[in-house]
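I am attaching a structure below and will ask some questions about it afterwards.
Only a single protein chain was left out; the remaining protein chains are all shown in position.
Let's look at chain A:
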Amino acid sequence: MTGIDVAVTGIGLVTPGGIGTGPSWEAVRAGRPTAAVDPALRDNSVRISCRVPGFDAERLLGARRALRLDPFVQFALVAAREALADAGLDPQTWDGARVGVVLGCADGGPGTVEAQHHVLGERGAKAVSPLLLPMQLPNMLAGQTAIEFGATGPNLVVATACASGATAIGTARDLLALHRCDAVLAGGSEAMITPLVMAGFAQMGALSRREDDPAAASRPFDADRDGFVAGEGAGVLVLERAVDARARGAHVHGRIVGYGASADAHHMTSPHPDGTGAELAVRAALADAGAAPGDVEHFNAHGTSTPLNDLAEAVMVRRTLTGDPVVTSTKGVTGHLLGAAGAVEAAFTVLAVEHGLVPPTANLHTLDPRMDIRVADTAARSPIDFALSNSCGFGGQNAVLAVAAA
């Protein structure tokens, strides 16, 4: 138990629901699915995705900056800018050495790699862009964020596949507990909807193939779910020790009061069928928060809409959380944002606690009869003091964040 109280003072989101926290939260609150057939995947066997609508990098970042940044970095910079403005922190006046950046992604910039691989094949090695590596390296996510805002404190990118965004926020919490810095831009970003990556996911059998009704393809916990829909985007939070946030009079959206991490040590892609690895992370987050299993009122599930994940997670929730929490998966709206998912969903969990509103699980029509949990199929309004956000990655990596009201 770290015994640290961490405040969320800024939220920035770029999601398939929209650019900005307002549009993103509104889409999730309304349970409005975003999945659609994607023209960029016309030659793929599965062509459904959740894109960020109307993301114009040249307009948002300037033409020259946009040209030299892979979309996974572009999304993060836009989200970080919103989070900093929301927190009322000014990079012109802060002590940058006390500001850390901890971001997560699953894959860096595969779109850049694929494009340059084509150049290599068609025009030879001497035509390959010198920007190939600086654009696609995963750590550029945090490096470019530091350059953009002059944050010269601890700076790293974590990779726990689809738990990366949550792992980043948990790691940022640890940095604040150790007083390595005073504020952290923490979150995740991902831009993996490329022909090659999507072919790989399709070959694994991980993707929904509901092309006749793409809006209904991402349907977490539903009896008819058949796989996930890939999404893209970023979520960035500004985290500070709560005592510091209060001292400067910052608005506190909510608090990250616990973090737990674990490994399944079971299989390279399948979760442990009983969710025993995820349970370890849940129990560690509860212990970190000084809370009991019955205290959890709301559970933002990983809920990918794959047959295996959702069942294992439901079994784990039923066994572990004795307070019958209201479960939701916002992936019914956003699709699966992969390395950004944990951060975007942590933001949605904070907003659920702040507004006393659990967003619905879109496309949930018939709960899988093997599941004995309470899943929100419509928006449920009620005060929430304590919630968990769960994330699981390929490789069996689990990260759980405990969120409490301000």
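As a convention for this text, a residue touches a chain if its C-beta (ideal position, glycine included) is under 8 Å from a C-beta of that chain, and two chains touch if they have at least 3 such contacts; residues count from 1.
Assume contacts and distances are computed from a predicted model.
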Just by its UniProt name, which of "Branched-chain amino acid ABC transporter permease", "Pyruvate dehydrogenase E1 component subunit alpha", "Acyl carrier protein" or "Molybdopterin-containing oxidoreductase family membrane subunit" is the chain not shown in this complex? "Acyl carrier protein"
Can you work out which residue in A:130, A:249 or A:369 touches the chain that's missing from view? A:130
Hidden partner sits against chain A at residues 58, 63-64, 66-68, 123, 126-127, 129-131, 134
